[in-house]
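For this view, one protein chain was removed and the others were kept in their places.
The block that comes next holds chain A.
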Amino acid sequence: MNTLEQLAHGFSVAFTPVNLLWCLLGTTLGTAIGVLPGLGPALTIALLLPITYQVAPEASFILFAGIYYGAMYGGSTTSILLNTPGESATIVTALEGNKMARSGRGGAALATSAIGSFVAGTLGTLGVAFLAPVVVKFALAFGPAEYFSLMVLAFITVSAVLGSSSVRGLTSLFAGFVIGMIGVDLQTGQPRFTFGTTELLDGVDVIIAAVGLFAVGETLYMASRRYAGKDEIVPLKGSLYMTAAEWGRSWKAWLRGAAIGFPIGAMPAGGAEIPTFLSYAIEKKLSKHKEEFGTVGAIEGVAGPEAANNASAAGVLVPMLTLGLPTSATAAIMLSAFQSYGINPGPLLLTTQANLVWGLIASLFIANVILVILNLPLIGLWVRLLKIPAPQLYAGILVFATVGTYGISQSPIDLVILYLLGAAGFLMRRFDFPTAPVIIGMILGPLAETQFRRAMTISNGDWSVFYKHPLSLTLLTLAFIGLVGPHFWAFIEHRRRRGPEHVPGDA
């Protein structure tokens, strides 16, 4: 079956009334949590993971995907009106978007980001539909050694290449490995890192880890930062309709943003920060209205990064669905939802779970349509959400954190682990350690270990499998360059710039 037939089949799955309702629920919830600062898609999907015991896989993934896309739309509203990015991927949107809102063009900023999100999201989803089968063809040739090397590459890119410091990113990743190893080793049945307790034999639930780091840690951090300056909401002024000139300046930026965002998202590196910053830089360079950047706010500077953000969010689904390789915290938690159904995402997923995958992709198209409707005519509703005062918002987040955690096994031990991870999350936030690599390390670490041991078993304990297979060697080399390259480059630059300073008598 070709892609179009598969997609048509997917629409027949997604267009059932029940699945449409799940999509509507997901997109609405996603927009809401995207708008609210302190709540993100990773946390929300983690809290909703118990739903996998109740409904069919199609329904829960349509719900999760709706939340995932919805959070991207909602996050931009917060960035534009509050200047506090709702998501890390919308930091760039805040740069120009908030300036536009302050100069009375908030309506146009919201419109270009919503329509740009729709355009890029739809293009990105098309990209997923057509690229996924291609990647599968490559992935079928992968053996355990290649999988392991690919995961090493992903580990390096998500922790060391992205973010402000490779040491801190890797520290987060390794902390995730430790959490992921807690419990019974599935291959030998030996307990690991349990400190002799029986409660830890089952391992740490991903719900507890995500809620601890993202909800409890964030709440503690926000409480400790009450002296920091507060952002005020810019009242929404100006009509939501864009003028012809604004359309003219937006559409090229949308397309460029989508063209930058999707490929970067689809690489086993992920992350929306790089494509959004890249798109911003390009728009600034190409713009005929450079004077508006950083002063009254340039519409291209909102349109491009927003499109890049949504296209890369779609791109992240390609390695997730075809290789089982999550490159963001949200994708990692979706992977654990697959595991909870006993489904292993990988090259066979597209054929063995065709209903699920194509239904999911089709529902993403529907989600985009629902989201552009939810986020333009109903924008006033979401702006009102921004007015929820911080005390009640964070106290409420903790109530839901308790429901999600205590509900797993009604054990106060789970709450103790939750709070310990919350304390760790606070320290990480305080000392600028990224939290997403923890979740990725925790979920992907055990999978990497399995592939590693499989490869070593096949090779009879010979380590050379990892560098004698050309593909595996290439992936490991890329990972090494990713890890060492930036430092090497910085060292060269440092040397070159220091050169003239060492002229005698100049010091």
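Quick note on the criterion: contacts are C-beta pairs under 8 Å (C-beta built on N, C-alpha and C of every residue); 3 or more make two chains touch, one makes a residue touch a chain; residues count from 1.
Keep in mind that, in the parts below, contacts and distances are computed from a predicted model.
Engineer: The hidden chain: which UniProt name fits, "Anti-sigma factor antagonist", "Tripartite tricarboxylate transporter TctB family protein", "Peptide/nickel transport system ATP-binding protein" or "NADH-quinone oxidoreductase subunit K"?
Structural biologist: Listed in its UniProt record, the absent chain's protein name reads "Tripartite tricarboxylate transporter TctB family protein".
Engineer: Going by the contact rule already stated, which one of A:T157, A:T219 or A:S250 would touch the omitted chain in the full complex?
Structural biologist: Result: among the candidates, A:T219 touches the missing chain.
Engineer: Of the residues in chain A, which ones touch the absent chain?
Structural biologist: Against the left-out chain, chain A lists 48, 50-51, 53-54, 165, 167-168, 170-171, 174-175, 177-178, 181, 185, 187-188, 190-195, 216, 219-220, 222-228, 389-392, 394-396, 398-400, 402-404, 406-408, 410, 412, 415-416, 419, 422, 427, 430-432, 445, 449, 452-453, 456-457, 460-461.
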